[in-house]
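The structure appears right after this line, and notes come after that.
Removed from the display is one protein chain of the complex; every other protein chain stays in position.
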Amino acid sequence: MQYYNLTWAVVLVPLGGALFAYLPESARNAARVCIASTAISFVLSLLVLAYRLGHLHAAPYESLITFWSFNPAQPIGGGVVNNFTAQAGILVDGLSASILPVVALVSLLVQVHSLGYMRGDAGYRRYFAIIAFFTFSMLALVASPNFLNLYFAWEGVGLGSFLLIGHWWHKPEAAAAAKKAFLVTRIGDLGLLLAIVFGFAKFAPHVASLTPPGQVSDPFNFSVLSREWQFAHQGLVPGVGGRTLAILALLVLMGAIGKSAQLPLHTWLPDAMEGPTPISALIHAATMVAAGVYLIARTYPLFLVAPHVLTVVALIGALSAVFGAVVALAHTDIKRIIAYSTISHLGLMFTALGVGAFTAGVFHLFTHAWFKALLFLAAGNVIQAYGTQDIREMGGVWSRMRITAWAMLLGCCSAAGVVFFAGFWSKDSIVAGVLRNQFPDGGHHSLAVKAALIVAVCAVSLLGALYPFRMFFIAFLGDPARRRGFTPQRVRESPPSMVMPVVVLAALSCVAGFIGISGAGVTFGNFVFALDKPQNEPFDIAGVLLGAGLALIGVAVAYLIWVRPVPALARLPARMGRLAVAARNGFHVDAAYAWLVDRLVLRPAALVPRVDEGITDAVADGIADGVRATALEARRLQGGRLQAYALTAFVGVVLMAGGFTLAATGHFPGVGATR
Amino acid sequence: MTIGITHLLVVSAALFCVGVFGLLSRRNAIALLMSVELMFNGVNVALVGFARFGYSNLRPLSGMAFALFVITIAAAEVAVAVALLLVAYRRHQTVQADELDELRG
Partner (left out) sequence: MNGVVLSGLHAGMSLAQVTPGPLTPTPGQPTTTTTGGEFPTLLLTTLIWVTLAAALVIIFMPERTAEQRGRIRLMALAGTTVPVLMAIGGLNYQINQEGSGGFSYVFEEKHQWITAFSVHSNYHLGVDGVSLPLLLLSTVLFVVAVLASWRNERRVRLYFVLLLVLETGVNGFFCSLDYVLLFLFYEVELVPMFLLIAIWGGPRRMHAAWKFLIFMLTSSALLLAAILLLAFKGGAGSFDFDQLNTGLHLSAGIATAGFWLTFISFAIKLPVVPLHTWLPDAHVEASTPVSVILAGILLKLGGYGMLRVVLGAFPDAAKRYSLAIVALAVVSAIWGTLAALAQDDLKRLVAYGSIGHMAIVLLAVGAQSSIALNGAVLQMVAHGFITGLLFLLVGTVYDRTRTRSISRLGGLAWQMPRLTAIWVFAGLASLGLPFLAGFVAEFMVFTGAFPTHRFATVVVMASIAITTGYLLWMLQRVFFGPAKEAYERLRDASTLELFYLVPMVVAVTIFGVVPGRIMPVINNGVATLVARLSGSV
């Protein structure tokens, strides 16, 4: 048990690094503090993983502290929630133990890379401190034992992303991109928050009723909720039926979509490329965007009892995957190509989870972290050496920056799913999963959905090999483009701090896939699985042939268009001109959103103060004016003229005297004669 | 014909009404004072009449005493009023009642 408590250190040490970064005098020492903290975290996470591997089938371990608890004794639905407790802590199971080292290592490598990439930057210290804070948040997210903890970390990660995308805040595009990222993900986050609130309303009374008095039970806790979702599926939770579970799952999905940049909340990710390239590697490839997938994996029991939502997950994933691949094919900005590639791969992960291939989805998360970070960091090397992000202005990297180019090649192979690379194993297990179409608890998709998914996955396999190699062939081979102010002879390989992480990631992109082979003793499938026991998703030969075959075809087509142009194929890009333009604009989704926001939000917003002034204020002013007008009228009585006063007084006296006389003589019934 | 209380009251009322009419319709402030004097005297007639014809059993002749008071106070009041009018004339160069309206609200 004690070993697992190391996870506390894994999560908290980077936070300490972020805070202590402000102690040293020099910014470089601050960077070293952050790197050291991340390295310690990584080593500890490996220890935890090793220990967990030794106890493959132990129950998940939780260590919690209560940081907020009171007794509201509130009646909800038909029950009473007597105690409201919010806990923070760590959860160690196969899923978290395998992803924690990934996050830590990618963060470490990115920080090392940034030593060189961000050299001389004005905000050097702030950069590293925020990366350390982001690492802490992401680790906390992965290790979260309950929804509240996850939400805190979720927003923390979003905050880190916001601050880092806007690192060069003096660039208006960067500031705008940071704002857009935060805002779009926040819309998804509201879905997640609503899921938490909704879940509390539905499940907390039941959880409270099942808790023995004197004990504290956290209705946000994942293991508690997994049980509750099962109970609900069996109809044992009052007030919760299939529809509630479906809505809950959809809301969680909304949060995941926002964070993982899936359709329709994907528009922030390409813009986020305004941030420094290492940040793109860390946040927008390997970690933060993976949080959405992780969320679905963590709450998978909920999705399993709401199978229609799984269909939605799969379809959204498939759609995003195809969308991302198509758009990536049309861009010339290297970072945007890789960004859309991320959308595509995340879509694949969503598809995997949606068809019940839980292990495949998480495995792709694992491998994707390596090769996507590799792509970004290698691209960063080239961007810095060449001073441009446009692939048409690059060229000739192969002969000048051999190590980076090799690494990029290996990364592209992995991303494309070329045989035996890491990406191949994970991608093809997804293809296999789609073909098999079987949920862990026995359900499956309809034939129509399955067909659509197969088509999508095939398209992605093909295109997913086409665009990385298009990028590689145009940017890395051939001769450097001629540009004003650019001397190709000056291009050197990047400094060691920038090359070393790239090499490490390249190595991982090659070999990390082998742990996914089923049949061996300790494999990913035995370690990370849905429900209680490994699913033993079989390795489907048909899937392998399909996926790998399409990938190789894609590579070949790319070769034949951009390296040794074959007339028939070389005309293709030109023929697709209009489609390419539309794709480059993201199929105008952004523009559509801008129009929507303008019509639905900004215009009514402009109306509101006008209504305030025109109507509400006018009413208040009107009342004030009415009072004033009455006063002015009444003022006329005070004319200052003596005779007017005298007349009024006289008339008044006459009336009074008359009245009294009449009353005294009995002319008013009910008023007695006074004398 | 015996003069009774009614005759005296009619005279009193007539005097009073003439005074009121003068008060309300004359413009000159001195004329207003004269009208007010008329009103006082009208009241005096009424008071004397009540005393004369025995309308105050408990306090005989109290009406006479009251009338004497009224005369005295009327004199004092006229003195003060004329003094005020003098000051007002110095300020506004007029004693027309409708032009003395500084106290308007």
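So that you can tell them apart, the chains are marked A and B in the order they are listed, and the count of residues begins at 1 in each.
By definition in this document, a residue touches a chain if its C-beta (ideal position, glycine included) is under 8 Å from a C-beta of that chain, and two chains touch if they have at least 3 such contacts.
From a predicted model like this one, the values you see are computed outputs, not experimental measurements.
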Q. When the whole complex is taken into account, which chains on show are touched by the absent chain?
A. A
Q: Tell me which residue among A:50, A:566, A:579 or A:602 touches the hidden chain in the full complex.
A: A:602
Q: Sort through A:42, A:124 or A:151 and give me the one touching the missing partner chain.
A: A:151
Q | Residue among A:159, A:250, A:419 or A:507 touching the omitted chain | A | A:159
Q.
In the whole complex, not just what's shown, which of A:82, A:332, A:384 or A:399 touches the removed chain?
A. A:82
Q. For the chain left off this view, which of A:26, A:585 or A:616 is in contact with it?
A. A:616
(Q) One chain isn't shown here. Among A:238, A:496 or A:622, which residue touches it? (A) A:238
(Q) Touching the absent chain: which residues on subunit A qualify? (A) 66-82, 84, 86, 151-152, 155-156, 159, 166, 169-172, 174-176, 178-179, 182-183, 186-187, 190, 193-194, 197-198, 200-201, 205-206, 209-210, 213, 238-239, 601-602, 604-609, 612, 616-617, 619-620, 624
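Note that only the chains that are shown with their structure count from here on.
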Q. With chain centres defined as C-alpha means, what is the inter-centre distance between subunit A and subunit B in Å?
A. 97
(Q) Quick check: in the complex, which residue numbers of subunit A touch subunit B? (A) 635, 637-643, 646-647, 650
Q. Hey, which residues of subunit B end up touching subunit A in the complex?
A. 20, 23-25, 32, 97-98, 100-105
